[in-house]
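My structure is below; once you've seen it, I'll send some questions.
The complex is shown incomplete by one protein chain, all other protein chains being positioned as in the whole.
To keep things simple, chains are lettered A and B as they appear, and every chain counts its residues starting from 1.
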Amino acid sequence: MTTFANALASAAVVVTVGAVVVLWRHRLRSIVVALAVQGVALALTAGLLAGHEHDRVLFAVALLVLAVKAVVIPGLLARVVAATPGARETDPLVNVPASLVVAGLLTLAAFIAARPIVALVGGPTGRLVPLGLATVLIGFFVMVARRRALSQVVGLLLVDNGIALVAFLVTSGVPVIVELGSSLDVLFGVVVLRVLLARLTAAGFSDLDQLRSLHD
Amino acid sequence: MSPLSLLAGLGVLAALAALAPRSRRVQLVAAILVAVEAIGAVVSIRVLATDHALMGRTTSLLPITGVRIDLTPLGALFTLTTAFVALAATIHWLGYRRHAMSSVSATSAFALFVTSLLLVPAAGDIVTFLVLWEVMALSSLVLVAHDHASRDEARQAAWWYGAMTQGGAALITLGLVVLGAHAKDPSFSSIAASARHLPGAARAAIFLALFVGFAAKAGLVPAHVWLPRAHAEAPAPASALLSGAMVNLGIYGIVLTRTLLGVGPAWWWLVAGFFGVISALYGSLYAATSTDLKRLLAYSTSDNMGLVVIGLSASGLFYASHPAASSLALVATLFLVTAHALYKSTLFLGAGSVQYATHERNLDQLGGLARTMPATSVAVVIGALAVAALPPLNGFSAEWLVVQSLVHGLASADPVTTVATTVFVAALALTGGLTIVAFVKAVGIGFFGRARSEQAEHAREVPVSMRVGPGITASACVVVGVAPGLALTAITRASAVVAPHPSGLTATLAGFHLGALRGAVDPLALALGAVAATLLVAALRRSRGPRTAAKLRSFEPWGSGRTVTSARMQYTATSFAEPLQRVFDDVLAPQHDLDVSHAVESRYYVERVAYASANDDVVERRLYRPVLALARWWGLRARGIANGSVHRYLAYGFVVLVVALVVVS
Partner (left out) sequence: MSLATVVVGLVQLALVVVGGPLLLGLMRRVRSRLEGRDGPAIAQPWRDIAKLAHKQRTRPTESSWIFAAAPLVLVATAATVAALGPLISLTPPLAASTDFIAVIFVLLVGSVALALAALDTGTAFGGMGASRALTIGALVEPALLVAVLALSLPLHSTNLVAIVADGLRHASVLVGPSHLLALASFIVVILAESGRLPVDNPSTHLELTMIYEALILEYSGPDLALVTLGESMRLAIWLGLFVNLVAPAGIAANATAAGLVLGVVAVTLKVAVVGVVVAFFEVTTAKLRLFRLPELLAGGFILALLGVVTGAVMR
């Protein structure tokens, strides 16, 4: 087991663990911190790959990921959280232990589902694809099972981070322009959502289930 | 053939001896049955010792096909286990007859039940197997319905049991008959030879039919609903046999299916493993939350059979990738089956003794029996520690072997098998934890602490025979636990009938060594070490200071400063399980009913608070009840067809005749 393989796997695992922590913790602040740590781990994955393949462009992508996903987006979300200090995901639609068990099952499902990709790519990078896929699935589940608007945004970002992880692992570096585009897209999306969130909070909706009342 | 025909003949004789006068009936039948069990034990020991199957055939007994006997080491292991459990149950019965099970029908049914249980694993062809299987099912049905006149629950139990067992038997018959139709004769050996040429889809369908049929007998969820009813309502010696011998034959059936059809594709075993996991978790969860001692034991049986099927599934899944681990899983599974038979029969017989002494099986009404019934309680404590898989008892060895087979099978597993194995380990672990809760509750609430009712307070130790019965099975739990060598040799031979690849497992006197697969455990060394340490510490405790020397003073326990404490202040089985019930609220969906009536003068004064909580079986409530309701609705609708008018019935016949004529022409 080479050091590179170990380090890469550890970084990828941290991305998945970050998604699990989002399900695990109630405090919105902790959730945002987990997202930031996940961003760092994602950047680290890209950086390790760049270092391993001596790919300068990929290194630039890693820096970009670090800036956007570990600093800017969590920063924006942290400001939303700061507006309501001590805000918590008090009564999720699926309770925390059950959510964690579901996350475990999703991880196992990802492990099975990623078989073809693993076989196709192979090597120390390709075999980590299940972890990225698991992150995507857990992100979706966060959107399904959590009430807070902020949690929904975080769920979306988890999906995005998971896809990014898979992309890094499969292609050893997305073309920088694609990564730039997608990062900016996400950033733009988060800004819009942040504004929307602020409006929703101002209007007294922080639990998205309450939006059902608009139906009548 | 001759020893087994002697066995069968004596069995029938025992059933007829039930017609003897009441005063001597049970003693007479029990004496003959002990001979029957001894023959069963000797024959199966000989098969296991020589490693040669006992074969035989006679055309005189059954028409057309005759009777074919083929007692392989695999079958011999089941027969031997049954013989041992049946011996304990028969001895227990000698005392228990004063409480129940002394009527002609029950005595005779018990004799037939024991005989058929001993003979089913010896059946060498389809017809013999099915006939014996039916005798077993019907005789046990009579025993389950034993209290039908006095208790509505017993009637209900008999209905459920009858329906499930006949449904299962129908599926088994279907599967075996289809298999037999393609073979040159109905013997299992020629079926096994011809079944390999069947198309895949047909084999899969047969596998599913047989698996479901046998799983219903083994009490796997969701076909378990009969089990907590039947095991709880049957008299104790019969419950011990239901749980210690009959459910085993469901497992025997699944192993037999594997020998007939071959290991087959992985998905068969994934299906089996799924139901194993569900049964293990569901059974242990309900065992942990039950308050009726016998229901608790019954759910635990469902849980243990789940673990057994997990082991079978692992064996099937590893077959291609890791044959040694596959064989190890099968050995572990068979070890678990025998271990379960021993400890569960101990517990059921013990529960019968409690019922005999107190007329009570609700844990919330028991307590303090360790002082009034010391011998019974020691046997039950040993059984409970064994089922909780604590070393150095046989339950621990069995569970350790199962985990080892999973750990090693993971070595060369593809992702699907890896995932299944991981789920198995997690399920095994949670089941183990819940089982500990269940049995600490059963023993701690039922046998320790203070008596919670008059009956428990005035319980007397049961007659000698009722102490000997559970005593011998409990001792066997200890002996097989600390010195697994002899048992393991037999089990390895039995397992080799199905999975010939050597597992590498060897047993010394003291423990297990996995050979090429790395791993070993020495229960005997652990036990000796712990016992030595216990004695040493006890000696130290005794030797402290002259004034305090070993004088033990009794005090009222702490009651938060109140001096009056009563037995009702203790935790009950319900309150003991309450935290778990809350944790698994979504799964169990218990029904609570809180009724507060206020005083007329002011709402601030409460006159009476009534709290009721029902924790009935959620599968029964959510799955069976709606189906039964639907069936009933159809039945009511269909009543219009038969309104009693002769003209209408004649019209039906006329229409059918016309249609038949048209179709035939």
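In this section, a residue touches a chain if its C-beta (ideal position, glycine included) is under 8 Å from a C-beta of that chain, and two chains touch if they have at least 3 such contacts.
These numbers were taken from a predicted model, which means no experiment stands behind them.
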item	value
Touched by the hidden chain, restricted to displayed chains	A, B
From A:62, A:87, A:128 or A:164, residue that would touch the chain that is not displayed	A:128
Residue among A:118, A:137 or A:156 that touches the chain left out of view	A:118
Contact with the hidden chain (one of B:212, B:297, B:342 or B:385)	B:385
Contact with the hidden chain (one of B:44, B:165, B:189 or B:570)	B:570
Touch list for subunit B against the chain that is not drawn	288, 367-368, 370-371, 381, 385, 388-391, 396, 400, 403-404, 406-408, 410-411, 415, 418, 422, 425-426, 428-430, 432-434, 436-437, 440, 443-445, 448-450, 511, 513, 517-522, 525-526, 529-531, 533-534, 536-538, 541, 544-545, 547-548, 550-560, 565, 567, 569-572, 575-580, 582-583
Subunit A residues touching the omitted chain (full complex)	1, 3, 5-6, 9-10, 12-13, 16-17, 20, 24, 96-97, 100-101, 103-104, 107-108, 111, 118, 127-128, 130-131, 134
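By our rule, only the chains that are shown with their structure count from here on.
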item	value
Contact footprint of subunit B on subunit A as seen in their complex	95, 97-98, 108, 111-112, 115
Complex interface listing, subunit B residues touching subunit A	415-416, 418-419, 422-423, 583, 586
